[in-house]
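My questions will all concern the structure given below.
Left out: one protein chain. Kept in place: all the others.
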Amino acid sequence: MKPDLSVSLGPLRLKNPVLTASGTFGFGSEWAGFYDLGILGAITVKAVTVQPRRGNPMPRTVETAAGMLNAIGLQNPGVEAFIAEKMPYLRRFDCPVIVNIAADNIEDFRTLAERLDQVPGVSALEVNISCPNQACGGIEFGVDPTLTHQVIGDVRARTRLPVIAKLSPNVTDIALIARAAVEAGADALSLVNTYVGTAIDARTGRFRLANRTGGLSGPCIKPLALLAVWRVAQAVKAPIIGMGGIFDATDAIEFLLAGASAVALGTVNFVHPRAAVDVIAGIEKYLEERELASVTDIIGRVQPAV
Amino acid sequence: MKPDLSVSLGPLRLKNPVLTASGTFGFGSEWAGFYDLGILGAITVKAVTVQPRRGNPMPRTVETAAGMLNAIGLQNPGVEAFIAEKMPYLRRFDCPVIVNIAADNIEDFRTLAERLDQVPGVSALEVNISCPNQACGGIEFGVDPTLTHQVIGDVRARTRLPVIAKLSPNVTDIALIARAAVEAGADALSLVNTYVGTAIDARTGRFRLANRTGGLSGPCIKPLALLAVWRVAQAVKAPIIGMGGIFDATDAIEFLLAGASAVALGTVNFVHPRAAVDVIAGIEKYLEERELASVTDIIGRVQPAV
Amino acid sequence: MPCQIEARILQNASENDGIYRLRLHAPAIAAHAGPGQFVHVLYGDGFGPLMRRPFSIHDVEPAAGCFDVVYAARGAFTTGMAALRAGDTLSVVGPLGNTFTLMEDIAGPHVLVAGGVGAPPLHLLAKTALGKPETRRLVVINGARTSHHLVATGDFLALGVEVRVTTDDGSAGRHGTVMDELREVVGDAQRCAVYACGPEPMLRAVAEFCVAQRIPCRVSLETVMPCGTGVCMGCVVKVRDPNEADGFAYVRACHDGPVFDAEELLWD
Partner (left out) sequence: MPCQIEARILQNASENDGIYRLRLHAPAIAAHAGPGQFVHVLYGDGFGPLMRRPFSIHDVEPAAGCFDVVYAARGAFTTGMAALRAGDTLSVVGPLGNTFTLMEDIAGPHVLVAGGVGAPPLHLLAKTALGKPETRRLVVINGARTSHHLVATGDFLALGVEVRVTTDDGSAGRHGTVMDELREVVGDAQRCAVYACGPEPMLRAVAEFCVAQRIPCRVSLETVMPCGTGVCMGCVVKVRDPNEADGFAYVRACHDGPVFDAEELLWD
């Protein structure tokens, strides 16, 4: 018998625990050549804002040791164009669509929650609280438990959709932020977003990114992301979508063992467009080899080294 | 004319800006086969505690993508054995010796500062505030500005040696901690210590480290460390010893451009035992090619990308 | 529709100073690739290098199921790739991006300006353009720093098209730049069309010249391309857009390009 790969993220039931990470999969339409999007546990689309965003000047990305920095600047067509132009395509697949929403003020988060609440085909909102809050002098929403509570609470109050808080790892104590998000009503948590870093070109003496700083993703951050997931899993009961440097099924299983109920694939999509197919198959094979009936049998089951 | 490589770290004058990072160079005596320690700007030795420490059980380290995790657990012979057995060897070289001190309570930090104050050959103390403070329920000294101020202030009051605060990067705002350390009297700042992470073995379902968590070092953390240095350089005037993933002269120059007055080589010593020789030569060559008279001409001089 | 293939290397040999020709067996890509399109390449299972790198398609033999890439060994990726041998495999995603299409109603010559390793897409363009009714005259301007840096000159000559070589140091062809040749070709030929690929300063000079002279011009741009498939927004170029504030927008070089109309582009 095939093992059962389905998992629950609060009210959201997924046929398997493999998602795409926001911003690394566009709005799905470029992927038709690689596989049927219907195989995915869920699709998480690129961050959507109230108004269209042009994004940052170039250069926007740079490769680093086993990773990359990005400073895209939330380029997206805005929520209205997203609904009109992107959702019709996404609705075609047998797969929940999670919409990642971003804003630099609370008002916009509320607007996005209300606007997306009734859109057919939208299965959940992922609230990207890693953006700098203009009203607080540019401090990220997600580094402060009070701001986190406020944003998640406000979104929660304006939608019947499941609410997923996407946490920033650039904090002293991520469990503290996780608790604030859950108390404010988050159904699930996504972690981690990127780690803030920079790169300098010694030859020219310049920053390599026009934006100076960018978000670090890829295999280099996996040890940090894995610990963040484990710590949050110890601190809260809410289900976790784990991500950060997952490149193959083994990586994904490590996140499940650490306590994630699902995983998201980010940077790997750029390198191995068919990664999701391999990761789903690899998790299934792992469970079969161990004669485990369900993927839930490994979630959070990591043991001490000796 | 050869460029001038000398730099100042507060009261400490170094013939060049290349140091070893604490814990990656032992107490120097294993290095005789690779080069004369006298070529180094300074030697920073492994953390010394009041009492001998046996350290953590094995496994203590694991390789990760472009990096490694370590959980050595401060294994060291204790301050008395250090002074009696290690200092005589270190005194032989034409090179300042920076002693890294660690403790899990304020009292021990005071004892170490007093005990090392008059030891011939000790040039400075590097205060490792990344250790968990027993009195505060295991929270790291270095993640809290008040605790940081207290430890650095207490060490400052008990020694005439230059005091270097070694900062933990596992914080929301490293500039805040840096300011606390400088206000408490630190002459210089070392950053960064390792990033806390973990690794899990999917095959066995176990943590890979006996200690579960460990500190991440190596090229994978360079983008994060470089930004930490740049941010702290914007926030305080105190000189900075930059480190985190430096593997060659180009990496070192990036840290100098970001605002470090000196750099320390850590993990690279394990991979390229002669790295310090190459980094010193590479910095000199870089300055020569640009006809710069002094290494101070590049410190903090990074420019915008475009 | 792009696909991902573990392609077998049929050949990977040095052509000129640091210039290599790579022949890959990948029928699904060879069957569809057009001039200007590229493949996104990765070698090794390790994470150094982590990201794929884009390379233009230089030539295709759909019948044999293979295509060629011509590349310069510069950084870590390309020097690593140069060490591979026939029989090794390479992961390729492609064909990606839009194509150079031959402009219509051009009375004069179609002028292909190929600077350095910008030659490959223009080689495939020349090959596909030959024999088409709209191609009355085809001129290739093939420039490089020195004779050692010339790329694909032999291939262009083998097509039987008119090739004008320039080198910065005069070691081959005209002592000068592709711009000198371009001005000359355009001067005596009204209503030509220009297609260019090469280093950014060259492209900018060609594009600005053509725009000023009202000569239709298409250029293929290179930017850093993390995904190559249009999903990351990391590769954008600045184009005119009257509907946007300040009159410009960022569009994806990998998906909306790499070939752009010179009229659209904004250079910083």
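All chains are identified by letter, namely A, B and C, in their written order; residue positions are counted from 1 within each chain.
Here is the rule we go by: contacts are C-beta pairs under 8 Å (C-beta built on N, C-alpha and C of every residue); 3 or more make two chains touch, one makes a residue touch a chain.
In this text, all values refer to a predicted model and were calculated from it rather than measured experimentally.
Touching the chain that is not shown, out of B:Ala157, B:Val271, B:Ala293 or B:Val306: B:Val271 (per the contact rule at the top). Screening B:Pro3, B:Pro17, B:Gly218 or B:Pro239 for touch with the missing chain picks out B:Gly218.
Contact with the undisplayed chain is limited, among B:Gly41, B:Gly67 or B:Gly197, to B:Gly67.
For subunit A, the residues in touch with the chain missing from this view are 65-66, 306.
Contact between subunit C and the absent chain runs through residues 44-49, 76, 80. Although one chain is not displayed, its contacts with subunit B can still be listed: residues 23-26, 30-34, 46, 54-55, 57-63, 65-68, 70, 72, 75, 218-220, 247, 269-274.
Everything below uses one rule, namely that only the chains that are shown with their structure count from here on.
If you tally contacting C-beta pairs for each pair of chains, A-B comes out on top.
Per-chain Cα centroids separate subunit B from subunit C by 48 Å. If you average the Cα atoms of subunit A and of subunit B, the two centres end up 34 Å apart. For this pair, subunit A with subunit C, the centres built from the Cα atoms lie 36 Å apart. Multi-chain contact residues of subunit B, defined as those touching 2 or more other chains: 65-66, 306. Residue numbers of subunit C whose C-beta contacts span two or more other chains: 47-48, 268.
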